[in-house]
Structure formats: C-alpha cells, structure tokens
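Apart from one protein chain that is not included, each protein chain of the complex appears where it belongs.
Per-chain residue numbering starts at 1, and chain names A, B, C and D are given in the order in which the chains are listed.
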Amino acid sequence: MSLSLKTQGAATLRLLGKPFGGIGGAICGAGLGLFIFVALFAPLLAPYAYDAQDLARIGLPPSAENWFGTDEFGRDVLSRVIYGARISLSVGLTAVALSASAGILIGALCGYFGGRFDRITMAAIDLTWCFPEILLALVLVAILGPGLNSTVIAIAVAYLAQFTRLTRTQVRALKGETFVEVSRCLGAGHAHILLRHLLPNALAPVIVVAMLTTGDAILLEATLGFFGMGAQPPTPSWGAMMSSGSAQLFNAPWVVIIPGLFVALSVIFINVYGDAILAALDVKNRIRRA
Amino acid sequence: MTTPILSVTDLCKTFRSGGGLWRKPRQFHAVSSVSFDIQAGETVGVVGESGCGKSTLARVVLRLMEPSSGSIRFEGEDIAALPEKALRPLRRRFQMVFQDPYSSINPRLTIREALLEPFRVQGVSLTTAQEQDTVDRLMAMVSLNPVLAESHPHHLSGGQKQRVGIARALALQPSLLVLDEPTASLDVSVQAQVIQLLQSLRGQQTLTYLFISHDLALVRYFCDRIMVMYLGRVVEVMPKGATPAHPYTRALLESSFEPDPTQRRSIVRITGEIPSGYDLPPGCAFQARCPKAQDLCRQTRPELGSVGTRHQAACHFPDSPLPDTQTPRSGTAPSQETPHAV
Amino acid sequence: MADYVLRRILALIPVFFFVTVVVFMIVHLVPGDPIDNLVRIGVTPEQKALIAARYGLDQPLYLQYWRWLTLVLQGDFGSAIVLRRPVMDLIRENIGYSLTLGGLALCFSALVGITTGAIAAAWRNTLVDKSIMGVVLLGSTVPAFWLGLLLILLFAVTLGWLPVSGAKHWTALILPVVTVGLGGMALVARVTRVSMMDIGRQDFVTLLHAKGVPAWAVQVRHVLRHALIPVVTLLSLRIGLIVGGSVTVEYVFARPGIGSLLIRALGQRDYPVVQGCLLMLAMAVMIGTLLGDLVQAAMDPRQREESR
Amino acid sequence: MLLSVENLQVQFGRLQALAGVSFSVNRGEVLGLVGESGSGKSLSAMAVMGLLPLSGGRVSGGSIHFDGTDLGSLSPKAYRKIRGGKVALVTQNPMTSLDPVVRVGQQIDQAALLHLPVDRTEAKARTLALMDRLRIPNAEMVYTLYPHQLSGGLRQRIVIAMALAGEPDLLIADEPTTALDVTVQAQIIQLLIELVQERDLGLVLITHDMGVVARTCDRVAVMYCGRIVETGPVEAIFASPRHPYTRALIGCIPRHDMAPGDLVGIPGVVPSVAAMPSGCRFHPRCAQAVSRCFTEVPPLSAAGDNHASACFLTDQPGEAS
C-alpha cells in the first residue's frame, strides 16, 4: 500500500476540495432538484401572478395570505420568488452553457493544435481576466442594451476565459497521455483523437466546473440586477427583486432578505452538489490510478 | 540477402529548448546518427539508461515524432518524409506497445471498445458478429478472460492492461512491433508473465520485435541482437550471448544484479551518472565515467567498428570479445537471422 | 532573477497595447454621448457640435485612439470631459480609497482564510473542519451587496456599533472590508485546506516526520509553506478585484473608489475617465499577476528554474 | 538484537494489513524484506518508524523492540527522539522525498540539529563531511542547491545523508533504488553496504528485487500479503528456497543462463487487503496447493539452520529454477 495515494486529476479541480459529500451532497442535490422543479412549474405553484399589483397592499409583512409578504407594488413576494427561480436559474444555466460550449470549443482547439494560433487566441481571451467580472459584465450590458439576452451574453463572456483555460489545460495534459499516442500510432486523424479521446475525458471536469460556475453566474446576475441591469420589470429575477427592494430594507426587509436567501441557497446547493460530484469523480480517478 | 523489414540510416532527432530574448535555444541531441537494420522475424533489443534516447528512437522510427534528418525504410518504403495523411494507412503494419499500461487505455472506453479502435481508425468496418469474434480472438490471444471485455480499464490490473495493449497493437496484424519498456511499470512477477506472452506470440505468428528496455539482463534474455545506446548514440551492437566490448556495456552488465548470492557484495566500479544531452564535450561521450579513458577518448569520438562476428562497438579501446563463457545452457540463436552490416 | 523580471515586464508591452485597443473600443461601443452630460438640456444642436469638436469627439475613432495613446504613453490619461479635470487627478483622488479597502480586504482574506484553512486541515473531517468549511461556504455564496446590507442592518442599525457608510473614520472600513474580504477568505480557506491536505500526503512530509521533526513544525514550517504557493497565485489574481471590483460594496457603503468612479464615468460616457480607469485596472491585474509570479518564484525555487 | 519485531499486527480501520510479522536485525547485518507491492513490507517499515498514524493505520498487536526498548511504550515525544536519531528511514522515490523549497544542505542539517548536541556551524561541517563520504562531488556547492537541481542519484545520496545525519544505529531503506537507473542503483547499493560495515549499522533493506537481495543481504525475510512466508540466511534462501512464493520470485529475475521460456512469472495478482484468501494466502496463485492450503494457515516452521518457511510442503525443498 503506497502512502501517497496520488490522483492526477487536474490541479484546479483538486483545489476546489470536497469538505462535504455523502448526505450533504444528497440533500443539496434534492434541494437543487426542488428549485428546478419550482422553476419549471412556476405558473402552477405560484399563488398569484408575479405582476399583479395591488397598490392598496404595499409592503405588507409575511402573513397567511402572502407567505413572504408583499413588495412595494403590493405584489406577492412568494409568487415573484417562484417566478424568479425561473429567471435566475435559467439565466445562470444558459449563460454558463453558452460560456462553457464556446470555451470548450476554443480551448480544445487551442490545446490540441497549440502554436501561434493558440498563443494569439489565448492572449485575446485572457484579456477578459484583466477586468473584474462585474465591471466587464456591466460594460457589456451597457453596450448590448438592457434585457435578459445581453445579461446572458455578458455573463457568458465574463466566464469564457475560465472555461477556455480549463479545457485547454485538460486537453494539453491529455494530449500527453499514452492512449492518445496509441491512437495516433494506430493511424487516427485529428478529429478522431479530439472527439473520441480528448473531449470525453476533458469534459468531465469542465462540466463540474460549469456546474459550480452556475452558482457564480446566479450571483453575477443578481449583482447586475442590483444595478438595474438584467431582467426588465416587472419580470422578477432574484437580483432585480433585491435591487428594487433595497430601499425598503428597513421597513419591509423581507423584500430584500428573501430573494437573497434564495440566491444563497441555490448557490450553496449548486456548490455542495458539485463538490459531491467532484468527490465521486475523484474516487473513480483514484481507483484507476491505485 | 532479403530486404530488411526496417532499415534506419543516419537518423537524428534534435530538440530545441529554452531560448528567449537574448539566448539562443539550446539543442538537445536525443538521437544522433543512428543506423540499423532489422530483418523480418528478428528480435532486436535497445538498451540504455534513462535519457539515452531509446524511447525517442522508438517514436521517431514509428513517426510519432518527426525525425530531424535521416531515412527510415519500412519494407523498402521510405517513411521518414511521407506526409502524415499518406502514412496513416501504412501504420497498421507497424505498431507499438507503450511503457505505461495505466494510461494507455482511454478510461472512458471499455476494453472491447479499445480493442476495436484499430479497426475503426483504419476504416475496417465489421459486423456485430465480426466484432464479437475479433474481440474474443484478441482476448484469447493474450490469455485474458473474455468477461473483461465489457469492463473499464480501471478494473484491470497493470499486467492485464498491458495484455490489452499488446492485443490492440496486434489487432491489425502488423509485421513490426515496437515494445517501449513494456514491463517497466509492472511488478517483477508480472513482468515475467508479459515477457512469456511476448515470446509465445512470436512463436505463433511472424513478428519482428524492436524491444526497448533499460534492463540489460532482460534484453539479453529476450533478444537476438542488442543495441546499447548512450547519450543518443549506439555504442555497441552485439549478438545474443556475446561478451560486451564497450566499457559502458560492461558497466551495465556489472550493475544488473542476478539472483545469485555468490556475487554478494562484489565491487561495482561504475561511477557518476549519465550527463545531460546538452553541450556534449568532444570525444567519446562516456569518457568522463570510463575507467579506461585516455587522451584519445577525450579528443576523438570513436566510430562504431567491428570487434567480432556481428559485433560492433564504438570504443577506441574495446575489450576483446572473448567467446562468452556464460553461454546459455540451452536455446540457440534464431535460424532466420542473417549477417548484415549495420 | 533580474533577467526573469525584465523579461516578464517586456512581455507585458504587447499585452499593454492590446489592452489599450480593447479598452478604447469597448468604451466607444457603449451607446451614448458625453456631451449630453456636459451641457444643460436647453443647448442647441449647433452649440453641442461645437463642444464635441472642442473635445475632438468629431474625429474618426482611429485618430481619437491615436491621440489618446500618445497621451497615455506620456503618462497622461487626458482630461475628463464631464468631470472637467485631468483623469490622473481623479484616479489619484479615488485610488487611495480603493487600495485601502482592497488591501485590507486582501489581508483579511489572506490572514483569516489561511488560518481557518489550516485549522480545518489540521482537524480534517471532524466537526471543526465541517463547521469551518460550512461557514466558509456560506461566505462565498451570498451576493456581496446583500451581505453588505445585512451587515449594516445588524452592526450599524440594530447594534449601532459601526457607522453605516462613508470613508471618514477607520471604523467605517470594518464592514466593507469584511464584505469584500469574505468571498476571498472563503476561497483562500478552501485552497489552503485542500493544498495542505495534498501536501501532507507527499513523500517528503513522511520523511520529515521520519527525521523526527515535531508535527507542528512539519505542518507550519513545511506543509503550510507549500500550501501558500497556490494561495499566492489566488491572491495575486484578485488584485484586479481589489482595485475595481468592489464596486457593489462601494455602492452599498457609499464609499468612493476607482470602481465607483468608473461606474459614474461610464454612466456619463466620460470616455477619458472610463478608459483611464479600465487601463489602470488592467495594469493592476497585470502587475498583480507579475507580483504573484515573482512571490511564487521567491517561495519556490522550481519556478525560478522553469522561468529561466 | 538491535531491532526485533514480534508478531506485529497492523490495522487500517477494520482491515488487517499485517497479520503477525516477525523479523529482527543485528548491528552490521543487512536484512532483506522482499515481496511484491502490496505484501506489507513498507507498512512494516512505517510501523517501526511509528509513522502509521500519518496514513490512518495503527499497530493492533505484537511488539517492536529497538535496542531493548519497547517502542510501543514510548510517549510520542520520546518516539520522536528516536525517529531520525537512532532509527532512520530512506524512502523509495528520491524525486519526491526532499522538500523542494529547502536547500538540500539545510535538510541534512535539520536532522543533526534535531538529534545531536550541535549548533548550526557544526551541523553544516558534519553535513559537508557526510556529503563527501557519500561521494557527492563538489559538496560545498551542492549544499546550497535545491533538490530539483540534482540528478536522481545525487538526490538519493542526499536522502541517505539525511538519514545518517542523526547518527543512527538502524537504517530502514524502503526500495531505495527502485526509481534509479541501473548503474546508479549499483552505486547506491554499494554505498549502503559500505556504510553498514563502516558504521556497524543494522540495515533493513526493503525491495521487490531478488537480484538486489542476492547482492546485498545477509538474511532474507520474504513477505506475502502481510505475512512472512519464508526467512533465512541469503545463501540458504537462494540455494534451497522452501516456499513456492520464494521460488517464484527468484524465477522472475532474468539470468544470463536462462533459456527462452525459462522466465516464468507468478500467475494472478496480489489480492487486496479487503479480500484476503483464507488459509495460505498464496494458495490461489500456487501451482502446488493442496486442499489443506485452502483452509489452514501454514505456520512458520524451521526448515534448516536459521531457515523457516510457512508452507505445508516445506519438507520437499525445491530447486531454484
């Protein structure tokens, strides 16, 4: 038995660590599932329409009628939070899906072919790292105009470098694996090697990171929403709800605290569940290497 | 004289490294003007310590790395300058078994998929039934339980994986198999199993082996002819059973311990380690570690010269290749071997 | 080493030019016009055109870029259009706030993150570890502005211990520093923990124990020292965030800073200011990465070798 | 006896990794501990060093006596004093055994400073002398280098110097040459033997290579799956190996006088700790196994002078092939 059970998984992945697993992972997986369910069936679950104003019932505290109270237009906060799950989760997921797909494509090509193409492309992509995500996203939304589409694109661009780098690193590391050399030795072309050997193996960590990034994307969307960019009223996103409610923080704190809690919960679920998946992957790695 | 299956002439491989704003990149001569022929059915061993260029040689010969210069004739056809596209169909005729069985199978594929990859890559279409037959045949060939075909590589032991590697390399029935330290990462008990398998395969089908290893004892056991490399050059070529003429080969022999307690605590004379391949001094590359080195060795590099029957050494002062006192008790050199110039 | 530093700096030059182009393009892609923010509403179109000409905004973009670049190369970021002052002055006025907040937040992230990470690693897989990592997880999953608001609600409003906003008194820094630093702290703690556990599994650590080195010395002098190497990278990558990324927190706590200046200028399309701030940020990130690499090279001789 | 291990048992959680291991070594003696990976040789070393807790294991039975002291009864602090002082460890992989960010000279100094009454200058002087002795060329210069700047052979010499710096009586070398080139391996082995003679050390040499054993050891203990299956003087082991496993191990090493087909491996693989076969643990891989081997654990029984084997078939000595 060797004392150093070394796993050769990507260093970045191992850095993320896995303090939780088992039960925590399962609970968070279930929580995440619940959120997705709520998002999918929002119209059935929401007790009221998300945009139904009742100016006579402004800023009411939580009650039997309005479990989470009402906001500054007398709208039901619970209904808005339910619909908000739809917006926030779908913006996060779409943006990350977009970002990851583009990143995987570029990263795989850069990592596989290398050379000048790689250096120039990566230099351009790394430029996005020169600016904090929030500022980058704010500037991009300003360029693209308001709306959910530009939010999605802005978030996608903000995380593009991360996915490209990760895929590239993975592909470069895998390129040195013997099975790739074997494939070349058998006479395989670039497409075969990329699609059959490199991408399937590179993808697993990228997908896990994508999942963890979805949490960040939800946070970023909330922050953009806080600055009034993102979902256009009366469309509820959790960020937008916190933004419009922030002025009410002290006489109707539920308007701010509740959507914030949901953001935090969803990000926690995503992180813990992602970690659990990571841990599972890691174990597999370990078996392979032991 | 038949055409050798592989004929390598003046093969060189140089790596560049470092370099920057002000510095010239340094050149690393991994393989320097290596020439040799392999006849069909022969088993040739290449032996040397890490960094001697033996693995690079294997890869350059199979065009997994581009040669810097020199020619590689495979069955009479020069493949050194062939474009990659034209080379691909030829690849089915020369295959390689790699050192690390642990990473030689894509962890996402089943053993079955891995074994079928050669056919897919080479565009051989198989029916489902043919696929099943092929997998069964290959598994049987390397004595693997066919049940394992549906497992993923992490369920297999190192030895089993190496068997899969061998089966995969032989799937398209190549005529030349390059074995790059196929047993180096296995336990000794498993190493013996794999060597046994390779020997039996050679008996079953006409196979030519180029066997790369750092273990002189193993090479002496397994190969018909042995090439010893030091710092990218071949320093000695000798037939099985011959006594080494080059001091380096002698040092290697002295350092490989046989399970014989009578030699207990005998003195090892070799000192130092293989130097880096950069900035080689003039003269013999081994002179710094050679107990017999003289001024001539420091000034002029010795060329490979004949020191006996089919025995060459690159040394100014070779030991006389006396008839080997340690001839094998049984077994003879393969009969198909013919004398040839290197 | 000096050679390495010089080479790294020279390598930044093309990046710098690349960045100037991108910054300039981005800024001019944003729809809008600074002149509207400069003049009163009732101004006639002719007057506006005159003013635009005065700032060279009527010229083709490449000429404007060239003019700006030549200025920048002379160490001058030009003059703000709306704010009517040299951009350098504006940045100088604000950067102190950013650096104080960011620097303290960085220290907070580093000190608390490393300590908690090390504690969690020492008690790995126990309740201590799990509760620390739980809190850490919370810290990295709440929106900063929301956390800021809640902290204000608790410490400034309910308890009245700390001021709500502003940058007058040092106590006004505590809440913003915690808000900004918590995310970084969480990251640092996780990285420290994982890399300490990773390093702990290495052969040389076994050998250190075998040498008879006391366990605490192995952990602190050797393992922690190694674990800090990725932490340095992590922290150096956050320098950009420190200079400009705490804009949400600046907003919530009504603090001045580069981020706030940038957002304000962006809103007014005050091109020279936006360009100047973005360029400063990019340079801060570049320098941060460079510093990170240098510190790493100082901590890890292997890096020095590779860079040679 | 310098070191005597009696019926040592080691557990990882509920899994028993060592099931009663006994061996001993004297001053000036080299004991070879051989076996395939997974046989428990490294664990025995870690148990002697008291480092099992690092990997989550514990000694669950038996005793370890060093120089008359029961190591199991020592306080952690006292154990630490012995570790690196009187008992030193040389590990397998010189590439990873040194702290990559500390100058190698200081890593050697550290051991002396911890265990000997010396100050920094003295420690350095001792280190330099030791480096000279270990034939490290240019010791003054090498002293200031970092591990990655050294070749594998030099690094292993540094690891040995580190072990020797505390003036140990017992050296435990865990596969000290596995990762090295053959010519370097030969030099390191040579060096270890010289040191044993020069300093009257006891050396436990852990290896899987019967060739190395034959070349260096006075006595051999062959391990398989956490048990000693055969032990005896080196000549006896090679001349008349009693246990089929020992015979198979010897048969795995190619020799100049072998004919093609003579080199045979051991079929099958070493079982995992979690799935140990009953009876003689070697029986699934043993060609000579009889029904008794499936159920009963063969005891280590004398098979000659100082020679013992744990096999029911010990009475029929086999020839090394």
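Observations on the model:
As a convention for this text, contacts are C-beta pairs under 8 Å (C-beta built on N, C-alpha and C of every residue); 3 or more make two chains touch, one makes a residue touch a chain.
As a convention for this text, contacts and distances are computed from a predicted model.
For the omitted chain of this complex, the UniProt record lists the protein as "Peptide/nickel transport system substrate-binding protein", which is one of "Peptide/nickel transport system substrate-binding protein", "Dihydroorotate dehydrogenase", "Hydrogenase maturation carbamoyl dehydratase HypE" or "1,2-phenylacetyl-CoA epoxidase subunit PaaC".
Touching the missing chain, out of C:I91, C:I152 or C:L234, is residue C:I152.
Contact with the undisplayed chain is limited, among C:M133, C:V252 or C:L294, to C:V252.
When the full complex is taken into account, the listed residue touching the unshown chain is C:Q219, out of C:Q219, C:S236 or C:Q296.
Residue in contact with the omitted chain (choice from C:S260, C:Q275 or C:Q296): C:S260.
Interface note: of A:G114, A:P200 or A:P234, the residue touching the hidden chain in the full complex is A:P234.
Residues of subunit A in touch with the missing chain: 51, 53, 55-56, 58, 72-73, 142, 145-147, 227-229, 232-234, 243-244, 246-251. Residues of subunit C that touch the chain left out of the display are 30-34, 36-45, 51, 80, 82-85, 90, 93, 111-112, 115-116, 118-119, 122-123, 149, 152, 155-157, 159-169, 171-172, 174, 214-217, 219-220, 251-254, 256, 260-261, 264, 266-269.
FYI, only the chains that are shown with their structure count from here on.
The centroid of the Cα atoms in subunit A and the matching centroid in subunit D are 51 Å apart.
In terms of their C-alpha centroids, the spacing between subunit A and subunit B amounts to 49 Å. The residues of subunit C that reach two or more other chains are 202-203, 206, listed in rising order. Touching of two or more other chains is recorded for no residue of subunit B. Residue ranges on subunit D touching subunit B, taken from their complex, read 36-37, 135, 151-154, 181-187, 189-190, 193, 208-217, 234-235, 237-239, 248-261, 263-267, 269-270, 320. Interface residues of subunit C, counted against subunit D in their complex, comprise 202-214, 222, 225-226, 299-302, 305.
By the touch criterion stated above, subunit A contacts subunit C in their complex at residues 3-6, 14-17, 19-20, 123-124, 127, 129-135, 138-139, 142-143, 145, 215, 219, 222-223, 226-227, 239, 242, 246, 249-250, 253, 256-257, 260, 263-264, 267-268, 271-272.
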